[in-house]
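Omission of a single protein chain aside, the complex is shown with its protein chains in their original locations.
This part shows subunit A:
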């Protein structure tokens, strides 16, 4: 269970996520900055809801306020196309 992959883009497992919450992370941003979960190619599109659920369960934070800041681009775009 501990080696369950949560963020595929950055290869972050459940144990690391739980450890970051233990070390004081109370938000998706906080988990991200401590573990790199959500920093990869898909920008947390898959793992962010899982992180939100984990945070709700472990620290009881409100999942609505847990959204990662939306930043351009919405999907990857080639630098040459900009």
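Operating definition for what follows: contacts are C-beta pairs under 8 Å (C-beta built on N, C-alpha and C of every residue); 3 or more make two chains touch, one makes a residue touch a chain; residues count from 1.
FYI, contacts and distances are computed from a predicted model.
Student: Just go with whichever of "FAD-binding oxidoreductase", "Glucose-6-phosphate dehydrogenase assembly protein OpcA", "Phosphoribosylformylglycinamidine synthase subunit PurQ" or "SpoVR family protein" UniProt uses as the name of the absent chain.
Tutor: Looking only at the record, the undisplayed chain corresponds to "FAD-binding oxidoreductase".
Student: Can you list where subunit A touches the absent chain?
Tutor: 10, 24-27, 29-30, 33-34, 36, 39-41, 43, 69, 71-73, 76-80, 82
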